[in-house]
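Every protein chain except one is present and positioned as in the full complex.
Order of writing sets the labels: A, B and C. Residues in every chain begin at 1.
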Amino acid sequence: MNDKGRETRRIVSVIGTSTATPELYQLARETGRLLAERGCVVVCGGRGGVMEGVCLGVREGGGLSIGLLPGSRDARGEANPYVDLPLATGLGEVRNVAVVSAGCAVISIGGAYGTLSELGFAMRQGKRVVGLDTWRIRDEKDQPAAMLEAHTPLEAVELALEELEGTR
Amino acid sequence: MNDKGRETRRIVSVIGTSTATPELYQLARETGRLLAERGCVVVCGGRGGVMEGVCLGVREGGGLSIGLLPGSRDARGEANPYVDLPLATGLGEVRNVAVVSAGCAVISIGGAYGTLSELGFAMRQGKRVVGLDTWRIRDEKDQPAAMLEAHTPLEAVELALEELEGTR
Amino acid sequence: MNDKGRETRRIVSVIGTSTATPELYQLARETGRLLAERGCVVVCGGRGGVMEGVCLGVREGGGLSIGLLPGSRDARGEANPYVDLPLATGLGEVRNVAVVSAGCAVISIGGAYGTLSELGFAMRQGKRVVGLDTWRIRDEKDQPAAMLEAHTPLEAVELALEELEGTR
Partner (left out) sequence: MNDKGRETRRIVSVIGTSTATPELYQLARETGRLLAERGCVVVCGGRGGVMEGVCLGVREGGGLSIGLLPGSRDARGEANPYVDLPLATGLGEVRNVAVVSAGCAVISIGGAYGTLSELGFAMRQGKRVVGLDTWRIRDEKDQPAAMLEAHTPLEAVELALEELEGTR
């Protein structure tokens, strides 16, 4: 990896439920593969479900995945088998903040309540956030939250990387 | 405060936007007053908007409010003027986790993205969560999140304290 | 508590080992009593050992103690029996940052490794730090860390409250 390569590798965070349906798992896997093929480093929570799907896809695409795990030891033991770099954080749920902070964009697939907290932090930080079959969020005036909606992994990746023009 | 008082004082977390409309500010103020009158200790983020409104109401109701501030010094300077106990946390946005963890129930009023992250953590923790004019959240299958919906401060307080039977 | 009282109540953080010897427990208890008698609010980690001793002393002195607990639920169950306001934080070890951030000064009694992390954060924040029978810390040039050394609870409290002239 030359210096230029180092400088220009984009990091994308992918968040989502740890208990994914087979459909969500495949969406995550395809998303990971597409991100890897575009040379992105993928950061996620490193556990199962959507996180495992995306790491499998990244491996299939020849990319690099980083999993930020909640415990303080044995990250490999906590991680799904496809995480390239499992990092123990010792932060428990607080790691969610780090997962979304790492990426220049955040792609959310499916999602449980931990994912919802990550979406809140990502939008609070002004990140580019793309939802694929995930939480639908509207404010008290019934205005949608600042998420771009994708209908396929390809659209999610293109919106995240601003290859498509997103509308907020 | 006698020992029994100590043991039985309930803590309720109130979360919401720091830039509240006058309407939201008054909803927060009334909610704080009602919680104080029922002997609850109120924990919030200690800043302006909804947080200031609820602290003013707690003071009017003769209760105790605790504000968990993001900085590591001068919590009084960061806090709204009605916080009884301003606690610097040094945690920045991570303090949101502590704000919702402190309460046996969480009442959300209005809300920006920080509030959304708090709602995610609160439901992740299985807290009793009551929304009053706040985020509307549905999952990818269009099922509502585990929040009780209130239409008035009184209803919000009664749902939070389980004086009303909530439906999830 | 009137507004003036609110404005002027000083908060002091007390940190120390959860498995205290009877001697350390008594030092903590006396320190808590003296802080309460001076009208300080005491913040600690809310568990056993030194934390329990200081909360007992605060209660004997008629003061108010706040315990910041690591879990996200049932703070009362996690807390020692003398904590007045047990606040669950959901932060695990990260709560150590909040414990030292809350006080205008930090008193360290005895101590295990968690306490050492708290001392590092407190000095990083430029807090006034007083050690009583605690870690002895010198840098690579053999210069002492920015802690004031006390030999009795009374001296620790007076140094913390700057009633004595400390030397750094």
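Everything below uses one rule, namely that a residue touches a chain if its C-beta (ideal position, glycine included) is under 8 Å from a C-beta of that chain, and two chains touch if they have at least 3 such contacts.
Owing to the predicted nature of the structure, the values given are computational and were not obtained by experimental measurement.
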| item | value |
| --- | --- |
| Residue, one of C:Gly46, C:Gly90 or C:Gly110, that touches the chain absent here | C:Gly110 |
| Chain not shown: contacting residue from A:Ile66, A:Ala112, A:Val130 or A:Ala145 | A:Ile66 |
| Residues from chain C at the interface with the omitted partner, ascending | 93-94, 97, 110-121, 123-124, 133-140, 142, 145-146 |
| Contact footprint on chain B, counting only the chain that is left out | 72, 90-94 |
| Contacts of chain A with the absent chain, listed as residue ranges | 1, 6-7, 9, 11, 41, 43, 66, 68, 71-73, 75-76, 84-85, 87-91, 94-95, 97-98, 100-102, 121, 125-127 |
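Rule of thumb we're sticking to: only the chains that are shown with their structure count from here on.
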| item | value |
| --- | --- |
| Numbers and ranges of chain B residues touching at least 2 other chains | 94, 97, 121 |
